[in-house]
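Below you'll find the structure I mean.
The complex appears here minus one protein chain, its other protein chains still in place.
In this document, chain identifiers A and B correspond to the written order of the chains, with residue numbering beginning at 1 in each.
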Amino acid sequence: MVTIKKRIALMLVVFVMLAITACGTTAPETPSEPVSPPVSSETEEEAPEVLEEEEQEVEEPTSAEEWPAVTIEYWHINNDTFGGPTIDEMVAEFNATNGKNITVVDKYIPDVYTGVAQNLQASLAAGIYPGVVQVGYVYLNYFAENFPQFTDPKTIVEKYAPEDAGFLEENYSEAVLALGTSINGRTLGLPYSVSTPLMYYNADLFREAGLDPENPPKTWDEVRAAAEAIKEATGNYGLYLQAPTDTYSVIPMMLSNGLESMYKVNDDGTYEAAFNTPETVEAWTFLQKLTQDGLNIHVPLEEGVGAFAGGTVGMMITTSGRINYLSQNTDFDVRATKSPSWGDKDLKVCIGGNLLVVVSETDDEIRASWEWLKFLFKPDSISAWVKGTGYLPPTKTATESTEMQEYLSSNQMAKVAYEQLLENAVAWTSWPGPNGLQVDQFLVDMRDAILANNEDVQEAVTDAETKINNMLNP
Amino acid sequence: MQTNPSKKKNKEFFWHVLLLALVVITFYPLLFMFFASLKTNNELFRSGLNIFPTSPTFQNFLLVFTKQPVLQFIGNSLVIALIVTFAKLITSILTSYALVFMNVKYKEAIFYIFTITMFVPFSVIMIPNYLTINKFLLMDSLLGVALPQLADAMGIFRIRQAMRQIPKSLVEAARIDKVNHFTAMVRIVIPLVRSSIVAMGIIFFINSWNEFIWPMLILKSREKSTITIALQYFLNSEGGSAWGSSMALATIATLVPLFLYLISQRQIISTFLQSGLKE
Partner (left out) sequence: MSENFIKHNLKIKKIEPIIYLLPVIIIYSIFMFWPIIQNIYLSTLSWNMVSPNKVFVGFKNYLQIFTDPEFPLLLRNTFIYVIIMMVFNFIIPYLIAYVLARLIKNAAHFYRSLLFFPSLLSLAVAAIVFMWLLTPLGGPIAELFKSIGIVPPNWFKSRGYVLVALSIITAWRCFGFNLIIFIGAILDVPDELIEAAKIEKASSWTIFWRIVRPLTSSAALYVFIITFVFGLQYVFTPIHMLTQGGPNQESTNLIYVVYQYGFKFFQSGKAAAVAIISLIIFLIVIVIQKRLEKSVFYAN
């Protein structure tokens, strides 16, 4: 009977596998090590990270083969409908032309920035350093506080690339650079993807409802009127205010209604939530009513975006990063305008996107990461990136290039997004302390309590404030 | 008294109607999924109650196959499922045999300890196993997914149950003839419980194929994904929305269990019919 032998063989295979995995590793005892970049740990490394140490370089090699071979990973959140192909192209080009024997392997991380944080945590716990990682702005402080294993740009330039000394100043305006600077003043990485929330609208539906597509709504009252018109004339929903599990479209609501900042620092150093104001309650009450009256639909992100793209929702407020996707996947006249403001108060929107952080261990890897970063920040790389996604150019040098100037002036939606960036954008609040992630979640919960569960607005806001204060000062 | 036969017929008719309705309700989501995969995105949001596509298109499937490494997903699912299935079968057989045909002290206690593990919620062992797999440097690897799943309490339970149907005298007679336990197990017992083994094997395979939580925690890169967790990629919040393509992927993911069911449904069902819960 063949089966006996098969069974035995399989048994052996299983036992051998068990034996290998149980005994054959030299993993550290505790799941993590207090490793800071220059000190190498004694863990095994995964296949892609082939590394050959070199003795002191006396002079720089001149041909590619003389450089030590280094492989780093580039962790990103861009799937195929959102910049993935552009990344593939850039990686291929860099690998072929960098002349320093560097190979970049791009790695798509599902679950957006939360996924990156989780992956990074697992990776670092096993002592493995990826290379260059996209970190969402909202994770800025959390990252700074919980992942000490990165190398910041200033250190990189000082230690490894003194010839690039002016890189940060030349490329960044102070405002944008601040996006990558954490609450304790440290610049974590280079702000790369930049987006602001736009209000996209279906010009065809507008016309059907007797609205003028050349004059889209500018204030929330006007949005309400437009939504009512669309509903009456066409039966479709007027607005989809995006509802993902982040606060990208939550915080601007409050900041635009006269709020200076979401939290403040007291004299004794404790933090306190500062958003429980009558204006905040007023804003959310308006939005609640909009939803209750069937003018705004509060559904999960995929459904709302899909419905808008399918032509059954009049307006949609979501990231400018969807420009490219919407221009290619809709069969109607799609346009964009700035997010609505509260009457004549100053509109404030949050800057979304990510910064690129170097999480590498050895000198060679850090150098390689820096080379990759420089490549990504070349003006034509940034152009490709902007056009392939809908993100906005982060650096002065890229913005001023003729290609970008043309793009920003000719693409209606990109133009609006850029204007909004210049005129109305502020940093997306990144909470201090070790519980930043949960604080953000409380705000998302508050939004859902108000818009999905129809709870009393003041109660919901106060509730969120209490919970957040507990988390801010553990 | 005289309407009894027709009353009975009416009653039966009623039950049949009810059962058919139940079947329709149960299968509607699957039909919906299949036909939706043949519609364009625009049509999906506007088709209302009409389940059938007006002009069926395969573009969603095309999109899925070209944009996602579907074959790789299937391959990964397959590898994990095969490792887990064989391991579970082997360990269940060995354990059951020992508990039924050998002299083991505290047999009952051991059996209870093994099977009580069925009722430990996954949330209790989730984080420690995650840390352990991390420690073994098996994060983002198929082996890391398979390793904690090499034994199965339900498998032990059922195969032991099947083995108990075999008279111990058979094995004892063989042993008197100087046949050792291993040979007895392989030559006598296993063939006699073959149908249970096959049925459990299929169940293990299908369950592994459909697993979500543990692979989701361990597998991080797209190349290592299984087809079940790949469905998440269509819920990515920074990308576009993909009703049609997600239905296409869902349809593809359903094909394997469907196929296995079509060829072995009788065995699977009969294994569970003999629940034999009278211990």
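Just a few scattered comments:
We take it that contacts are C-beta pairs under 8 Å (C-beta built on N, C-alpha and C of every residue); 3 or more make two chains touch, one makes a residue touch a chain.
A quick note: this is a predicted structure, and the numbers were derived from the prediction, not measured.
Taking the complete complex into account, B:Ser47 is the one of B:Ser47, B:Gln72 or B:Ser221 that touches the chain left out. One of B:Leu38, B:Ile74 or B:Leu147 touches the chain omitted from the figure, and that residue is B:Leu147.
Checked against the full complex, the one of B:Leu78, B:Ile110 or B:Ile188 touching the unshown chain is B:Ile110. Contact residues of subunit A toward the unshown chain are 14-15, 18, 22, 30-34, 114, 117-118, 121, 124-125, 146-148, 237, 243, 245, 294, 297-300, 302-304, 306-307, 310, 312-313, 434-435, 437-438, 441, 444-446, 448-449, 451-453. Taking the complete complex into account, residues 11-12, 15-16, 18-19, 22-23, 26-27, 29-30, 32-33, 36, 44-49, 51, 90-91, 94-95, 97-99, 102-104, 110, 114, 117-129, 131-132, 147-148, 150-151, 156, 181, 206, 209-213, 216-217, 228-229, 231-232, 234-235, 243, 246-247, 250, 253-254, 257-258, 260-261, 265, 268-269, 272-275, 277-278 of subunit B touch the chain not shown.
Definition applied: only the chains that are shown with their structure count from here on.
Note on chain placement: the centre of subunit A and the centre of subunit B lie 37 Å apart, centres being C-alpha means. Across the complex, subunit A meets subunit B through its residues 1, 3-4, 7, 10-11, 14, 17-18, 21-22, 25, 27, 31, 43-44, 46, 77-82, 107-112, 115, 118-119, 122-123, 125-126, 244-246, 301-307, 309-312, 319, 321-322, 325, 329, 331.
Put simply, subunit B touches subunit A in their complex at residues 41-42, 44-46, 67-68, 83, 86-87, 90, 130-131, 134-140, 143, 147, 150, 186-187, 190, 220-222, 232-243.
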